[in-house]
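Sharing a structure below in structure tokens format, with a few things to ask.
Yeah, one chain of the complex is gone here, protein chain that is, but the others are all in their spots.
Moving on to subunit A:
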Amino acid sequence: MLQIKPILAALKRHKAGTILIAMQIALTLAIVCNALFIIQQRVDRLSRPTGMDENNVLAIQNRWVSVDGKDTAPLIKADVQALRQTPGVQDAFATNSFPLRGGGWSTGVNLVPKNEGKSTAQTTLYFVDDHALAVYGAQLIAGRNFTADEVITADPKDIKSTAQVIVTKALADKLYPKGDALGKQLYLGGKDIPPSTIIGIVARLQVPWNGTWSDNFNDNAMLLPVQLTSNYTIYLIRAKPGQLADVVNSAPAALLKTSRMRVISGDRAVRTYEQVRGDAYKNDRGMAILMGVICVILLAITAAGIVGLTSFWVGQRRKQIGVRRALGATKRDILSYFLTENLMIGVAGVVIGVGLAIGMNLWMVSQFEMARLSIVYVVVGVVALLLLGQAAVLAPAMRAAKVPPVEATRSV
């Protein structure tokens, strides 16, 4: 039997505790909604695909020493040769960067020479050879791969464009929304730079960055058939299935055997793709865990507050519980009294909390480029807090129901 009116009347006489708990529920709801939302966003972010078959891929970052960057072409050629012959290695190539590496090249692309207008799309550039697609495990959905003789050798400062490029579908669609990018041209520079022809399209390949700044071109990547001569060379290696653990050791060893004029050291020098991914999303994962911990702590504090206040109230009201029992209340009536009372405080709390949650989100939207809070999180939060309240109040309410009717006759 609902007794909203008398419960409300009684609550009016206990304003301080009521307001305290309602505000605690409101704040918890506001923070939990937003925290869940942030967690979901981070989880979405770190589950974005790279477009690669990441299993069995190894990345080695190599810095050349006592040799000039522009003279590294033969050394790189020898390295790649050595890697491809290392037992357990399926294929390998040299490049400037790779998805989730954290650093790389980016540039604007246009359908007309660049200095005639704003660029149409932003993209990252991967300098690769004809083995890259195989190592990535990327899916070529249109056109063809580079051929070995299309791969040129060039210094970073001299490279302006190449005759052929392979682009991701996302970039192709951005440049040619009708879906007819294959065989078309694009410009990476001004009038004096020759255009490039799109000879192939891959399903997906992510940019090297994972911060919010690259979110709007996350899947815009372009492959150029260039063997870059530079002080830094990165080798991407695909191990044969099940041989990655061996290759982690044998590949750097093979490189050192080829030439000693290099440094392969530091905790990011030799990484499996699993490690690359872990490093790239360390902050996102950390943030998600932190938010999760905050949620759990807040919910626990709120539950404890409810248990505490209700226990206090039950203790304080033992006599009147006894009187109610004497006047005909069943155990269930007493139980439902406290559950209803909690529900009413909870409803007041979540009503305020929904306002706070939306306000908090709008503030974050204005301060940190956050997305708008989805109403789903608010609904989930409301339901969760009301259920939490009912669960928290259950034990003290059951204690209240056990107060015997004879309590009414006990003096003080």
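Couple of notes before you dig in:
We adopt the following convention: a contact is a pair of C-beta atoms (placed from the backbone, for glycine too) under 8 Å apart; a residue touches a chain by one contact, two chains touch by 3 or more; residues count from 1.
Operating definition for what follows: contacts and distances are computed from a predicted model.
Note on the omitted subunit: UniProt lists it as "Putative ABC transport system ATP-binding protein", one of the names in "Xanthine dehydrogenase family protein subunit M", "Ubiquinone biosynthesis accessory factor UbiJ", "Putative ABC transport system ATP-binding protein" or "Phenylacetate-CoA oxygenase subunit PaaJ". When the omitted chain is restored, the residue from A:V112, A:L290, A:A326 or A:V380 that touches it is A:A326. Of the candidate positions A:R13, A:K157 or A:K178, contact with the hidden chain is made by A:R13. Mapped onto subunit A, the interface with the missing chain covers residues 1, 3, 5-6, 9-10, 13-14, 319-320, 323-331, 333, 404-406, 408-409, 411.
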